[in-house]
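Every protein chain but one is kept in place in this view of the complex.
Showing subunit A:
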Amino acid sequence: MYNFDVEKPTSIADAVAALGREEAQPMSGGQTLIPTLKARLAMPSVLVSLRGIDEMQGICTDDQGRLCIGGGTLHAVVAKEAAAQYPALAGLAARIGDPAVRNRGTIGGSVANNDPSACYPSAVLASGATVVTNAREIAADDFFEGMFATALEEGEIVTEVKFPIPEKAHYEKFIQPASRFPLVAVFVAKFGDGVRVAVTGASEDGVFRWTDAEAALSSNFDAGAIEGLTVDGSGMISDLHGSGDYRAHLVGVMTKRAVAALS
């Protein structure tokens, strides 16, 4: 690591002010950021820790019935406290990394980082959630902009994520054997007015909605409905763990399994 200063604001307003400093960067659980710093791949001069901000912690329900999760909420807390209202989301959180990761890592950090293999972005996108920042509210469909890219501006922080709760939903994760991040994972959410299917781990453009499957499942919510549908392997990640074609194939399998789990 290179040397840096640390700021520990206790309010969102103070955090935003601290992030105004030259070369400042927010830090939540540090589960992605600390390894990056240790490998000397980043050189922030100030780290602004968001951990002490109470207003970014915890889970509640708003008057529209949405599950509102503070940006600083740990994976382990979501795994436990969202289990009754949104079991698919809680189950996703429960299978991120290992206990140490789940007790440091946060939903805000995961969503802001938008790793192409991260779990949360698929839930956010499939749920049609709203990402709340210190400055505005951003619809999930507008938030994720490709590998490690989001609509966040410099110094903008994710303070909360609001999830409409689907009638039913399921997250099907096929792990990359080394990292245990998803090699391909699919989040299927069935709402009264249609089905949303979000895929992570697969595409070079990061998390995406599989609209063909959504259309087919919206008219017939059955695993058989997507039989014959395929995604194109050419835009898929190809690496030592699997070719683009393999990932494209897994998108279909994981989607079918998610739907089957709900039928």
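Please note the rule applied: contacts are C-beta pairs under 8 Å (C-beta built on N, C-alpha and C of every residue); 3 or more make two chains touch, one makes a residue touch a chain; residues count from 1.
One rule holds for everything that comes next: contacts and distances are computed from a predicted model.
Only one of "Xanthine dehydrogenase, molybdenum binding subunit apoprotein", "ABC transmembrane type-1 domain-containing protein", "ABC transporter related" or "Phenylalanine--tRNA ligase beta subunit" fits the UniProt record of the hidden chain, and that name is "Xanthine dehydrogenase, molybdenum binding subunit apoprotein".
The chain not shown here is touched by just one of A:36, A:49 or A:243, and that residue is A:243.
Contact with the undisplayed chain is limited, among A:65, A:99 or A:177, to A:177.
With the whole complex as reference, residues 1-2, 39-40, 174, 177-179, 183, 240-243, 246, 249-250, 253 of subunit A touch the missing chain.
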